[in-house]
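With one protein chain removed, the remaining protein chains of the complex are shown where they sit.
Right after this comes chain A.
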Amino acid sequence: MSDLVRNTIRFVLFILVQYYVLFQIRPLHQFVVPYIYYLYVLWLPFSMGRMSLMLVSFLFGLSLDYFTQTPGLHAAACVMIAYLRSFVVNILIPQEGAEQNYKSPSPVSMGWAPYAIYVLVLTLLHHIYLVLLEWLQFGSFLFFLGKVLATTGISLMLVLITELLFFRKEKFRTNTA
């Protein structure tokens, strides 16, 4: 399957799962909202330019926004993690040139520990920004802090489950073959 087809299918699936499964769950607590959709942005290939990365993320966030009737909210958060993604990757990639040997960020291509940090940092940034935008319109500081932490915890658990369930095989690519 080509990268384009694979990512188009992921685009649709992530939005449908987020809206029709995760947003339909009865809330356990006001702080706990399960988010997984932004994993799409984290899984986009290394080879994409920063601009196209941001543009795709913007469209992705906006598509979810039209389901939740909050135009711009998720789009803003997605664009931010798309912009910051490459900085985080550059810091965390184990050796020079690893991003040329593998297609996209995954536990195999980056190693479990750097990948976990990559997910943790971007998840935290995404949720801080998302909840901040909600908070600007209403809410208290305790609400902000509690929601960021609780939501990040749930999201990390969901990401772990997704990574284990849908294990992505990453081929090691060299220019000799």
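Heads up, the rule we're going with is that a residue touches a chain if its C-beta (ideal position, glycine included) is under 8 Å from a C-beta of that chain, and two chains touch if they have at least 3 such contacts; residues count from 1.
By definition in this document, contacts and distances are computed from a predicted model.
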item	value
Listed names "Dipeptide/oligopeptide/nickel ABC transporter ATP-binding protein", "Cell shape-determining protein MreC", "SiaC family regulatory phosphoprotein domain-containing protein" or "CoA-transferase", with the criterion being the UniProt name of the chain not displayed	"Cell shape-determining protein MreC"
Among A:I36, A:M54, A:I93 or A:L122, residue touching the chain not depicted	A:M54
Hidden-chain contact residue, picked from the options A:Q30, A:S47 or A:Q100	A:Q30
Residue in contact with the excluded chain [from A:T8, A:T68 or A:Q100]	A:T68
Hidden partner chain, residues of chain A it touches	16, 20, 23-27, 30, 33, 50-51, 54-55, 58, 61-62, 66-73, 75-76, 79-80, 83, 133-134, 137-139
